[in-house]
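What follows is one structure encoded as structure tokens, with my remarks underneath.
Removed from the display is one protein chain of the complex; every other protein chain stays in position.
In this document, chain identifiers A, B and C correspond to the written order of the chains, with residue numbering beginning at 1 in each.
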Amino acid sequence: MKKIMSGGVSATLGLGLCFLVTSVGAQNAPTASDGIAKYREMIADGNPAELYEAEGEQLWKKAAGSKNATLEKCDLGLGAGVVKGAAAQLPRYFKDTNRVQDLESRLMTCMEVLQGIDPKEIVDAPFGKGAKKAVEAVVAYVVTSSRDMKINAPMKHPKEKEMYALGKRAFYYRGGAMDFSCASCHDDASKRIRLQDLPDLTSAKGAALGWGYWPAYRVSSGEFWTMQRRLNDCYRQQRFPYPNYVSDVTIALSTYLAANAKGGVMHTPGLKR
Amino acid sequence: MGDPMRIRATENGGVTEVKILMKHDMESGQRKDATGKVIPAWHINTVVAKVKDKEVFAAQFGPAVSKDPFLNFKFKGAAKGDKLSVTWVDNRADTRTDEVAIA
Amino acid sequence: MKTSQLIFRASVLCALGLASISGYAQTAKAQAAMDKAIVASFRDEGIISVASITQDETQALCSDPKMATGKAGAKQRAAIEAANMETILPPYDGVYLGDWKEGEKVAQSGRGATWTDKSSAVNGGGCYNCHQISKAEVSHGTIGPSLLGYGKTRGNSAAVVEYTWGKMYNAKAYNACSAMPRIGHFNLLTEKQMKDVMALLLDPASPVNQ
Partner (left out) sequence: MNPKRREALRLMAVIGLMASTGLISQAQAAEWNKAAFDGKNLDDVLKAMGGSSAEKSGDVSLNAPDIAENGAVVPVGVTTTLKATEIAIVVEKNPNALAAHFSLPAGAEPFVTTRVKMGQTSNVLALVKADGKWFVASKEVKVTLGGCGG
């Protein structure tokens, strides 16, 4: 038995995306894929996103902000205070703001109108910190309340259709030093990056594999990631500039994905690498 | 005081299966911050599960247990409705106890 | 902007001027408005500026799925390939092959050129993200073709060496809407790093060719 403890744990253990370079012995790809499948199956039980969900449920019912009010009257599209199923029907057009909103931008509206929380505080906070942290926990709570439901974003209002078209355009938009677009990796179901299978987000099946499993707890960062954060990191890896939080392009992309995924099942919150 | 745990305890044929998720950073002590300074280890040291004040399972964790620890174990001798309490203590002497009725 | 890029833009514009009459021009206007809305959603962060996603002609054409493949965009794609071909520069000292061991490190690393990277950071090639390269690494992508045995099957004649260099330098010279980044054209790797990757692919001693 080996007794030498060589090397230290990488400095970025638990944080980076590509934090380990390890030589793995000669083996063919199918075996590797089987191994990964077993790994995923083993971690599927006990999703730490539950810890965020519990916190989010408390925050939903807790008075906060300058108006010292709860979020219990927040309208997520199915009427004031209705949480169950709401995430499965987002993004959608909201008359009061005259905008298509995703879950996070809608929660910001509720926090501003009902609680008196300045949206700028939320936008400016880094992911996982400050005012954004509260939004993320509430997201975990809201998406859990749509678990096992059918994905069904309305796509009837002209502004919803407009957002879909913008999202589609953004999906195929190539730019930056690597010429990448979302489609560079996500318009073919048979491809993978390293060992990660890439869903074809332009198809109903592939879009459901993406949209239906995000937001998710990411084991690589040990944090719960909302859809905004997921898209933000996609763009980072695409070598694009920083997409503003709840900006048009992020909501448009979500609209495009949700519409493509229509009829699929919400497995949120997911558990991802 | 730490954040709440999620505990599931279900009795089946005399055996109670427990699944616990704990909210904890489990900082390894191996990582460095942006300025190159080592982030000190900060992790749960011990976890004790009790039914009617009797210990049914105990764990000691080092810094290599994953963030937001998951623990799954089984024991005999409890009935549905019994209260299972779980307490963790970390190396900064922070602690958290949560209780759940066995289903 | 490098001179090569200036020449590149000018030549593509000429080529497109001939080809883009009919319907393409109309939709192009609507698309340009949308592209403006897309770009307006971003902000400068770290080493990445919003200006960096202003499209060149290659990116603009290949952002339209109809033009990127199939008959409709064939002429424009040919023009774009020709213009990209013009940008390819041979190694400064005429030596194409470096050290395959260093090349393997470049191929493994997917780091660099994001807004969380410093300008001083060394970029990786990210080759394994998309390609199988050596047998020893099972964690490889499949977006690009397998490069296993690359040199062994092709040999390393001057033609093969130059083609390989060119493909890495500017993949769009061979396939206008290829998924592969233009590594030399956009300075994603240094010339030395590119030579090392060349050796990884072509050196008979490299594990790729065992």
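Just so it is clear, a contact is a pair of C-beta atoms (placed from the backbone, for glycine too) under 8 Å apart; a residue touches a chain by one contact, two chains touch by 3 or more.
Fair warning: this is a prediction, and the values are worked out from it, not measured in the lab.
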Contact partner of the left-out chain, one of A:Ile36, A:Ala64, A:Leu78 or A:Met155: A:Ile36
Residue of A:Lys67, A:Arg194 or A:Lys262 touching the missing chain in the full complex: A:Arg194
Positions on chain B contacted by the hidden chain, ascending: 15, 26, 28, 30, 45-46, 48, 54-67, 69-77, 87, 89, 91-93, 95
Where the unshown chain meets chain A, residue by residue: 1-10, 13-14, 16-25, 31-32, 34-36, 38-40, 42-43, 185, 193-196, 219-220, 222, 236-237, 273
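Following the convention adopted for this analysis, only the chains that are shown with their structure count from here on.
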Overall pattern in which the protein chains touch one another (line/ring/star/complete/other): line
Chain B and chain C: spacing of chain centres that average the CA atoms, whole Å: 50
For chain A paired with chain B, centre-to-centre distance based on mean C-alpha positions, whole Å: 28
Set of chain C residues in contact with two or more other chains: none
Where chain B touches two or more other chains, by residue: none
Chain A to chain C touching residues, read off their complex: 18, 21, 23-29, 31-32, 165-166, 169-170, 172-181, 183-185, 187, 190-195, 198, 235-237, 239-244, 247-250
Chain A contact footprint on chain B (complex, rising order): 3-6, 19, 21, 23, 25, 28, 30-32, 66-68, 70, 72
Contact set on chain C toward chain A in their complex: 31, 34-35, 37-38, 40-46, 48-50, 52-55, 58-59, 62-65, 108-111, 113-116, 128-130, 132, 135-143, 172, 179, 181-182, 186, 188
